[in-house]
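The structure under discussion appears below in the form of structure tokens.
The complex appears here without one of its protein chains, the remainder shown in place.
Let's turn to subunit A:
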Amino acid sequence: CAFLFPQASRMFAQCLQRCVSSVVLMALLCCLLSPPAEASKSSEDIRCKCICPPYRNVSGHIYNRNVSQKDCTCLHVVQPMPVPGSDVEAYCLLCECRYEERSTTTIKVIIIIYLSVVGALLLYMAFLVLVDPLIRKPDAYSQPLHNEEENEDARSLAASPAVPGARPNTVLERVEGAQQRWKRQVQEQRKTVFDRHKMLS
């Protein structure tokens, strides 16, 4: 039982990490799915669309009204009726009425999420390209990371600021470490795809 504890604490730590990421993922999913769920049927979002073709000397017309689904028939929507009473049935047989629903909230939320993600990525790219080198200038070790022609093996590994063995303790250092790792990964990927053309032609 005694030896379970270190394992358990390690597993708890990993579980926590994974749980946090899964919680974030669930939150994102709920965010994406809740707009359609909570969108009540406001009058903005429903309509009955009737398309009536040209009939004798009446030209074709499209009628739009926001009525409920059971009222979505030619008689309720096509007003004022362009043909006299006796022809109404024949005219309505030609018309096609369809009930349509949409959710403006969903559309608005999704477009705004998308634009904010694109904006955030562009800002981050601008930060990495412009601001980051200025911040890192005093640290000579990171220079080779930006130079893609250098032999990546010796330099990039030797120049990594994380000293082997010393655990990055503070959150900032851990974030730094993760960011350096990620940058190296992207650089490797870029070399494989763009420079050596080893993958993805």
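Before moving on, here are some points about what is shown:
FYI, contacts are C-beta pairs under 8 Å (C-beta built on N, C-alpha and C of every residue); 3 or more make two chains touch, one makes a residue touch a chain; residues count from 1.
Operating definition for what follows: contacts and distances are computed from a predicted model.
Its UniProt record calls the unshown chain "Chloride channel protein", which is the correct pick from "Translation initiation factor eIF2B subunit alpha", "GOLD domain-containing protein", "Chloride channel protein" or "Calcineurin B homologous protein 3".
The chain not shown here touches subunit A at positions 2-3, 5-7, 10, 14, 17-18, 21-22, 25, 29, 32-33, 36-37, 44, 47, 51-54, 56, 59-64, 93-94, 96, 98, 100-104, 106-108, 110-114, 117-118, 121-122, 125, 128-129, 152-153, 156-157, 162, 164-165, 167, 177, 181-182, 184-186, 188-194, 196-201.
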